[in-house]
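Here the complex is missing one protein chain, while the rest keep their positions.
Take a look at chain A:
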Amino acid sequence: MAHTLTVNGTSHQVDLPAEVPLLWVLRDALNLTGTKYGCGVAACGACTVQIGGEAVRSCQVALADVWDEVTTIEGLGTPEALHRLQQAWIDHQVAQCGYCQSGQIMQAAALLAQVPSPTDAEIDDAMAGNLCRCGTYPRIRAAIRAAAQTQEG
């Protein structure tokens, strides 16, 4: 049965079983590979996307259960038109291997949408579900702080 899904403002008809997680719809059916697979059990945050502005683990949302429009890293900003968080990430040279950073940025974007000027503790709390094996955490903190200031200013 075909399911209708809106991703980054574009509507798609997806012919996959209802229980296929959104992650694998995005990656293997729609070729939106910016969203990453890390664990499949919501323990690492690499697959974080936004549904209706809320950060969710796309490995845990079945295709049939997607309740609103989906935004992925490709929809947040592009190399030619960066989101201010992506700009902050580049300014702070955050990424090392880079694999987890799509999820990190999508999580941070949801945080700043809700809490425009987060405290250090609020940043750590919001980002606690996103693993980075390269240890980029100090620069993630710095980039979020900087983006929050840009937003305020």
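The criterion applied here is as follows: contacts are C-beta pairs under 8 Å (C-beta built on N, C-alpha and C of every residue); 3 or more make two chains touch, one makes a residue touch a chain; residues count from 1.
To be clear about the criterion, contacts and distances are computed from a predicted model.
The protein name that UniProt records for the chain not on display, among "Putative spermidine/putrescine transport system permease protein", "Sugar ABC transporter substrate-binding protein", "Isoquinoline 1-oxidoreductase beta subunit" or "Membrane protein", is "Isoquinoline 1-oxidoreductase beta subunit".
Screening A:Val20, A:Ile51, A:Val115 or A:Ala146 against the full complex identifies A:Val20 as the residue touching the chain left out.
The chain that is not drawn here is touched, among residues A:Thr6, A:Gln93 or A:Thr150, by A:Gln93.
On the side of chain A, the interface with the absent chain consists of residues 16-17, 20-21, 23-24, 27-29, 31-41, 43-44, 46, 72-74, 77-79, 82, 86, 89-90, 93-102, 105, 123-125, 127-128, 130-141, using the contact rule stated above.
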